[in-house]
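Yeah, one chain of the complex is gone here, protein chain that is, but the others are all in their spots.
Labels run A, B and C following the written order; every chain starts at residue 1.
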Amino acid sequence: MKLLLTAFDPFGGEAVNPALEAVKMVRPVVSAIEVVKLEVPTVFGKAIEKVREAIEEIQPDVVLCIGQAGGRFDISVERVAINIDDARIADNEGNQPIDCTIVVDGPPAYFATIPIKAIVDTIRKIGLPSSVSNTAGTFVCNHLMYGVLHTLALQDKPMRGGFIHVPFIPAQVVARPNAPCMSLSDIVRALEAAITAIGSFTDDVKLAGGKEF
Amino acid sequence: MKLLLTAFDPFGGEAVNPALEAVKMVRPVVSAIEVVKLEVPTVFGKAIEKVREAIEEIQPDVVLCIGQAGGRFDISVERVAINIDDARIADNEGNQPIDCTIVVDGPPAYFATIPIKAIVDTIRKIGLPSSVSNTAGTFVCNHLMYGVLHTLALQDKPMRGGFIHVPFIPAQVVARPNAPCMSLSDIVRALEAAITAIGSFTDDVKLAGGKEF
Amino acid sequence: MKLLLTAFDPFGGEAVNPALEAVKMVRPVVSAIEVVKLEVPTVFGKAIEKVREAIEEIQPDVVLCIGQAGGRFDISVERVAINIDDARIADNEGNQPIDCTIVVDGPPAYFATIPIKAIVDTIRKIGLPSSVSNTAGTFVCNHLMYGVLHTLALQDKPMRGGFIHVPFIPAQVVARPNAPCMSLSDIVRALEAAITAIGSFTDDVKLAGGKEF
Partner (left out) sequence: MKLLLTAFDPFGGEAVNPALEAVKMVRPVVSAIEVVKLEVPTVFGKAIEKVREAIEEIQPDVVLCIGQAGGRFDISVERVAINIDDARIADNEGNQPIDCTIVVDGPPAYFATIPIKAIVDTIRKIGLPSSVSNTAGTFVCNHLMYGVLHTLALQDKPMRGGFIHVPFIPAQVVARPNAPCMSLSDIVRALEAAITAIGSFTDDVKLAGGKEF
């Protein structure tokens, strides 16, 4: 099995992106799955384009995108991407779309096709906090997740895809009182656990993991 | 203009539902809009059924559903409902669906058709906190929002619909340290402002209101 | 019984101070207690000086000081003031003392002499969240609480004193996502309940109200 693992470059004034730092440290083979890594610009349009080219070249079985969710407490596995760009801040090239459709005539949303509940369960079993998230936001993370799932839906070969958000690392919260963080090595362990779960579960497991709101 | 305003009964062990208490106090006519109120059971399936019957009987121009989001800080106007039920807790009749489709062959999501940015802006202008939310959860609130928007999409007459989540009221947080709340009278003022905005804006305004995640 | 009720002017860039706005709205007589109000500058030294002069002139039975604790969720009744000034931000005249003693040769701390548990209990009974706080910070609020309790300890006539922190009001959090608030009218009701409790309880009640940290 071949897995394309992407991560964004730093954005929003941060010096690092913990998603990118963690992806660099993930082993090249995890549970017999070949991991091909790709850095992606935090730029609307270009992000999708770069991953689409890699998909065509690498022909992976799975595309797993990783992004920073500064302020979240745990490894959050995204359930769904919605067909809208609505940027509160500018991306790395100054774009700030407001309420724009990502793919004209595309469906309103795509659900992740990786086993989100099994991933959460596997990460928790190694002692790290994780949960299903029902929103990937409306910035470049959701944009890329939507674009990748749309791309995968159009392939002849069946390919699965999904998105995982990771917290700040400790160095990013030294000057931010009361912001949660997770150590880089724990993030790496969580991502490798996620990859293992993706390799082990074709269908997802039936575990409660919803939210009231 | 006629607006159907719904609110859930108490759930999750609460003695009251602030959404329901607030809806009872909304004036019957707000900014020349006739407001018809409906209490809805916090029960999968039955919630949609009850509102669907009211829509057929009342033939409103707008359906606005209100729910409690205990733990949220502000009046949150939902952007999107997704086609999934995933209950962390049981509903008021003991149902706890996990990862079930709401409408088989329905679209993956529906976007609200009320002017969400204009509503947020109008509520803020009367001095109350409000924001766009990109997830209505996966419990009965999202379920009803999806079901109502699906129902409205199938009507001959154009009808708009949406969902607003309101915080706990103070009495609900007396025994909950560090839980945010909003006074009932402020929630009522916010809902009336929302109704006014719905009457004033057919198309939404272009204001930044997205989130990074 | 005569109660001197003080509140600070706005600080930290805020347009209003909810403590001051609430104090203005407290009735002049609450539960047969005469309430004398005083606005106090958010300035080290001058704050204590102004209240000391009022104490000498008014000869109150109780001095109750009110301050803003933006970010706190409830009405917090302070248990203790410590003999240190340590300002993270400048006061309203640009002073920013770091780790300075408030009263040289003063005791390390003063405990409030108002019935803090009875006040919390009375506020909760009217349906509003309240708790005992074990720190009034190290800015002008703690400074004034320490200075007032020191002043009262030196009086011939027995006088009781204490400090209550109140949350932001809604207008202050419109531009602050995920900040808690309380409506001004609820703050006023809470302060009047506190005054009533002070009049009713000479000794405090024995109720659990501590914190692990």
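Criterion: a residue touches a chain if its C-beta (ideal position, glycine included) is under 8 Å from a C-beta of that chain, and two chains touch if they have at least 3 such contacts.
Because the structure is predicted, anything quoted here is derived from the model rather than measured.
Note on the chain not shown: across the whole complex it touches A, C. Looking at C:L4, C:C141 or C:M159, the residue that reaches the missing chain in the full complex is C:C141. Where chain A meets the chain that is not shown, the touching residues are 73-74, 124, 127-131, 170-171, 173-174, 176-183, 185-186. Residues of chain C that touch the chain left out of the display are 12, 67, 69-72, 79-80, 82, 84-89, 96, 98-99, 107-111, 117, 132-139, 141-142, 165, 204, 206-213.
The criterion applied here is as follows: only the chains that are shown with their structure count from here on.
Chain contacts here run in a simple line, from one end chain through to the other with no loop closing. Using the mean of the Cα atoms as each chain's centre, the chain most removed from chain A is C. Annotation: 39 Å between the Cα-based centres of chain B and chain C.
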